[in-house]
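Some notes on the structure that comes next.
Every protein chain of the complex appears in place save one, which is left out.
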Amino acid sequence: MEIREKICANLSAVKEMNPLIHHITNYVTVNDCANIVLALGGSPVMADELDEVAEMVGFASALVLNIGTLNSRTIASMLVAGQRAKELGVPVILDPVGVGATKLRTNTAEKLIRELKPEVIRGNMSEIKVLAGLEVAIKGVDSLADEQGSSMIARKLASQLGCVIAITGKTDVVSDGRQVCLLDNGHRILADVTGTGCMTTSLVGTFCGVTNDYFTAAVAGIISMGLAGEVAQASLRHGEGIGTFRGRLLDSIYNLTPETLAEEGKISYE
Amino acid sequence: MEIREKICANLSAVKEMNPLIHHITNYVTVNDCANIVLALGGSPVMADELDEVAEMVGFASALVLNIGTLNSRTIASMLVAGQRAKELGVPVILDPVGVGATKLRTNTAEKLIRELKPEVIRGNMSEIKVLAGLEVAIKGVDSLADEQGSSMIARKLASQLGCVIAITGKTDVVSDGRQVCLLDNGHRILADVTGTGCMTTSLVGTFCGVTNDYFTAAVAGIISMGLAGEVAQASLRHGEGIGTFRGRLLDSIYNLTPETLAEEGKISYE
Partner (left out) sequence: MEIREKICANLSAVKEMNPLIHHITNYVTVNDCANIVLALGGSPVMADELDEVAEMVGFASALVLNIGTLNSRTIASMLVAGQRAKELGVPVILDPVGVGATKLRTNTAEKLIRELKPEVIRGNMSEIKVLAGLEVAIKGVDSLADEQGSSMIARKLASQLGCVIAITGKTDVVSDGRQVCLLDNGHRILADVTGTGCMTTSLVGTFCGVTNDYFTAAVAGIISMGLAGEVAQASLRHGEGIGTFRGRLLDSIYNLTPETLAEEGKISYE
């Protein structure tokens, strides 16, 4: 089956199966993540207490771990939830927000990767470079890295970790270590809104909840956000900006059809 | 006084008295809860630290406890705040989010009910069935339960616990153990947005801040959300969805008048 058919089928499956997506995530963008999962057709649950995460992940079709506002309590919960997910065959999707900015973030991301072997890692170029052991300038949680060599880096890291690596940026790159897919949807205004990276990870997680083909799930999640960004941006009138855009972004995911997703994705292979 | 007159008077009272509604709530929908309380005419305060909650509840007209992202720290705070509320005669409104999904949630909800005897409990059919000791299929924090028998369950549990039980769903049910009221406002798109349940509880809490008639307060809160959902949904144009809807929902609560609330509520009695 060609990838366009697969992502079309994946979105239909999300809408039919309403997969439960368990998040342990940051408190900055958590509401956006919950709403975007709902908009796509999934069912979000955010639960981070050590005493309940293993039980909660038992209901889930995917587990999204996002270290945006990590702390010692939630790191412990991520490890416990992740271990239970692995036992149950629930895919783990990691968003290593700000890795490289602080030792705590770097150590935590590395530990989560080592102990949980996530099925998908989605980050910006800076974050993925840090995980790949490359030199990179850091400024908080935003990427300063140029995107040169992103295909090679994605492929190599994916191969090394045995997972899918998704790098979002001007051109997005997804690799499972063998295939490398380049995605060219989106609009630069997406970088002007907080949480678009986190939301993309949540969309990827939602698609991972309905398929074992995590490469395709990552492609589907990233194209969904790119297309929604394009539609939302095109709808803006004079005087409108990121406030209106944020609402329209959710609208666009809510109205995204499997057919549109398949037809309008700008997909190429390296 | 007929119930329509009472809810009309209640909304006027909210707008005049701006009751302070202390919340110990989850970090997913907390911003929505704060804004909906403001939109109705109340004054929200979110404070969850053990060292200050007893003092803060001393200013409050109602205390809303929501276990959506409970943890050991905030559970302790809920108990202390709740005990102080009972001493002061401040009504306690409980939203048992996801009860039944994990032992922690079930034990916590049961403990809060046992120790605090909340004035109102608002949940979906699954949550209320769990509290009533009935069998129910669970999937995260969303309801899978059908709504058959909801009137009987609400009445029985209300009678047993000596409180008001409000079950929100396609048809909403409110009972104080004697009266049972069915409410038929709302639109199914409300289930596609995160936090509409939490926000309904916050609206109920706000009405509880201006009256001792918690049955009527629960009815008023639920109809407010239902009417706002109808107005917001009717305003959507082609291409709009839950992003725009969320904003319009707040708009509609903000513009809701006591007269509209009284006139357009679809209220029937069993």
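Quick notes on this structure:
First chain written, first letter: the chains are A and B, and each begins at residue 1.
Operating definition for what follows: a contact is a pair of C-beta atoms (placed from the backbone, for glycine too) under 8 Å apart; a residue touches a chain by one contact, two chains touch by 3 or more.
Please read these numbers as outputs of a predicted model, since none were measured by experiment.
The residue touching the chain not shown here, chosen from B:A60, B:I128, B:C208 or B:I223, is B:A60. One of A:K6, A:R84 or A:R105 touches the chain omitted from the figure, and that residue is A:R105. Annotation: of B:A39, B:V90 or B:A262, B:A39 touches the absent chain (contact as defined above). On the side of chain B, the interface with the absent chain consists of residues 20, 22, 27, 30-31, 34-35, 38-39, 43-49, 51-52, 55-56, 59-60, 73, 231, 235, 246-255, using the contact rule stated above. Summarising the interface, chain A meets the missing chain with residues 26-29, 31-32, 68-72, 98, 101-105, 138-142, 192-195, 239-244, 246-247.
Basically, only the chains that are shown with their structure count from here on.
Averaged C-alpha coordinates put the centre of chain A at 33 Å from the centre of chain B.
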